[in-house]
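Okay, structure first, notes after.
Left out: one protein chain. Kept in place: all the others.
In order of appearance the chains are A and B, and numbering begins at 1 in each one.
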Amino acid sequence: MPRITSLEELHKLRAELRGEVMQRYEVGTTLVVGMGTCGIAAGARETLRTLSEELARRGIEAHLTITGCIGQCAYEPLVTVHRADAPPVMYGHVTADKVPELVEKHLVQGQVIQEWVVETS
Amino acid sequence: MTTKPRATVLLCSSTGCLASGSAGVREAMSAELQRRKLEDEVQMVIGGCRGFCTMGPVMDIYPGGIFYVRVQPADVSEIVEETLIKGRVVERLCYKDPVTGETIPIFEKIPFYAKQERLILRNCGRINPNRIEEYIAFGGYEALAHALLAMTPEEIIRDVKASGLRGRGGAGFPTGRKWEATRMAEGDIKYVVVNGDEGDPGAFMDRSIMEADPHSVLEGLTIGAYAVGAHQGYIYVRDEYPLAVRNLQIAIDQAREYGLLGENILDSGFDFDVQIMRGAGAFVCGESSALMQSLEGKVGEPRPKHIHATERGLWDRPTCLNNVKTWATIPHIINNGPEWFRRMGTEGSPGTMVFSLVGKVNNTGLVEVPMGISLHDLIYDIGGGIPKGKKFKAVQTGGPSGGCLPAELLHLPVDFDRLTEAGSMMGSGGMIVMDEDTCMVDVARYFLDFLKEESCGKCVACREGIKRMLEILTKITEGQGTMADIERLETLAWTVQQASLCQLGKTAPNPVLSTLRYFHDEYVAHVVDKKCPGGVCRALITYSIDPEKCTGCMVCARKCPQTAISGERRQPHVINPELCIRCGVCRDLCRFDAVVVE
Partner (left out) sequence: MITFTIDGQTVQTEEGKTVLEVARREGIPIPTLCYHPAVEPYGACRMCTVEVELHGRTRLETSCTIPAQEGMIVRTNTPDVYKVRQTLMGLFLSRCPNVPLIQELAAQYGVTEPPYPTDTPDEKCILCGLCVRVCQNVVKAKALNFSERGITRRVGPPFLEKTRDCIGCGACTIVCPTGAIEIVMEKLAVYKEKPLGPTSAIYVPSLQAVPRVPVIDTDVCIRFRQNDRTNGRIADACGVCQMMCEANAINFDQEDEIIELEVGAIIVATGFHMWDPTQLSQYAYGQSPNIITGLEFERLSNAGGPTGGEILLADGRKPESVAIIHCVGSRDHNAHPYCSRICCMYALKQAHLVRDKTGAEVYEFYMDMRAFGKAYEEFYERIQEEGVFMIRGKGAKVEVLPDGKLRVKGENANLGVMVSVDVDMVILATAIEAQPDADRIASLFGLGRTEDGFFAEAHPKLRPVETNTEGIFLAGACQGPRDVPDTVAHTGAAVSMALALLDKGEVTISPAIAWVNEELCSACKTCIALCPYRAISFIEEDNVARVNEALCKGCGTCVAACPAGAITGRHFTDEQILAQIEGLFRLPVEQLEGVGS
């Protein structure tokens, strides 16, 4: 634990630590793709692949993970977007062709695509 | 993809939530994460108290800031499954607005919080108090660095004076003037002291801050020490706050490691160190001169006030004693400047104030608001109004020595001087809301009972005076009072106020005097009509069953401890007044609101 001996050192330390702490709140974006049987049947594998490529192509850092059947099978493939300071948004019928728009509108521009949203209540 | 944790669970582990079982939740969460193999993806962080303790244990989940209340270990697996894995909100664990019924999953959107101006409470609940790194990450110790390295003590005092900050411990003395007096006092050895005694029953602002954001106190204290020229500080924490002591000690140790406390702080050449001292269970030790006696190892008895502690305090040396909240405010004033501080609050009382809003109000907890907000807004907008549709009757401000203000004064802005004028006081920020089912005479009696136990006993006025006032009030609540008793009560109260040695005695009559002033008719009702309008004083009330409403379910009859209720199934029941002890069980149990108290 180094002793802090000047304002500059404090600022430097803060910058370092801030990253570590803020990632708790701004853990970045997490995309959850439903990969239960219903999801796979609806084409979620392709959605997942396309998402992965699109994120890599655009250089967007995001955590991609899969989940099982949530119980909204009629809306599969389901992709839920988790972002900091916003409630999770669940999109339904996200086939592979819809992926670029999703990435562009929601992840880059920060806009929720209301028509695709599935209510979770 | 990324290997950093993708989600964070922030679990409050301060005293309130611990008491409602957050330790069990933590264990369950830890186990569940392991079972689901999510330990690398989801990090668990221990958070501090943000003052919402009635809702505890509380939990935040990021990303998104989802806020769950009253979480039990049995809920954990559902949370992990639904929120952490499937990304869905578990609605039944969300906060429900008691007035609108709305479910509000996001912490910052809850009106109780949204309407606050959380300045000194802002770290409470969002950082792990046992990691100084988190405090620094959120901007901590910037003020100290600036103060030590770029300001002179005189400049600091000038800024604190200009900010108009007044002591948040109760007296509201201008902090800048106190610091200046300490600085000007003769002597090389000076002390700074944190008053963490928080004796007001039910008050927990200082506890929250000491537990959840201990560094804010240390930072403010160090700045103050530099300003007044002290090299030794003491934090006096009441013995009943072991977690605060623990967290403060960890904070002190960590600050020392980082060179933010101890010798040559931040390489500035300024030495300052801090020691924690624990109280021993006396409300009177919250009074500054009694506190200093206690710190010296003597019996906590106050001294006459004309001896200023800033000249002759601890061990007869100049001492600057301030409340936890006052010290915690200092870094913000240094960071943002005195004008910024003055823009909040009122002319006479700038800045924000932390209140503990409790009692018959929907949203209870710690509230930090700018000074000047009206009592009405505080109680209705933030507090959410009176539960169960009852009517507001009174609000007591300032702890057991505060006064009770009636509905006519709800428009009053919350401000040191305005509250004192009205016959109450700001005190340490306690605010107890009372509804129509409260008896004001009983309230006065209740607080005098507390003060009688806590009086140090040194001066006659307080020791004997409080005892006799309590005797009279008890007489009145038992239906034995006379109008002459009320007169005698007034004279006694006035004398105790005038002749007591310290503020405990001088303010002890406030509950009596303010209730006499604003609720005189209630006293008269007790004495002349032998009735208790609030329905509390057992000797003066009767319980009966409204035959229209009673469905004859027999629940009350079965539960009555005196078997005073009789009745057939599906027939209206009757309470035998001879046997009834007015315990209130039947009223609490009745689902049809058929029990009438008058």
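Everything below uses one rule, namely that a contact is a pair of C-beta atoms (placed from the backbone, for glycine too) under 8 Å apart; a residue touches a chain by one contact, two chains touch by 3 or more.
Fair warning: this is a prediction, and the values are worked out from it, not measured in the lab.
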Contacts of the hidden chain among displayed chains: B
Option from B:Lys96, B:Arg246 or B:Arg488 whose C-beta touches the chain left out: B:Arg488
Selected residue (touches chain absent from view) among B:Lys452, B:His526 or B:Arg582: B:Lys452
Touching residue (missing chain; options B:Val324, B:Ala461, B:Leu540 or B:Cys560): B:Ala461
Interface with the unshown chain - residue positions in subunit B: 282, 284, 299, 304, 306, 452-461, 463-465, 467-468, 471, 488, 491-492, 494-495, 498-501
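Everything that follows uses one rule, which is that only the chains that are shown with their structure count from here on.
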Gap in Å, rounded to a whole number, between the CA centres of subunit B and subunit A: 40
Interfacial residue positions of subunit B with respect to subunit A in the complex: 1-2, 4-8, 10, 41, 43, 45, 62-66, 85-89, 91, 105-106, 127, 133-134, 136-139, 141-142, 145-146, 149-150, 254, 257-260, 266-267
Complex contacts: residues of subunit A adjacent to subunit B: 1-7, 10, 13-14, 17-18, 20-30, 32, 61-65, 67, 70, 80, 82-88, 90, 120-121
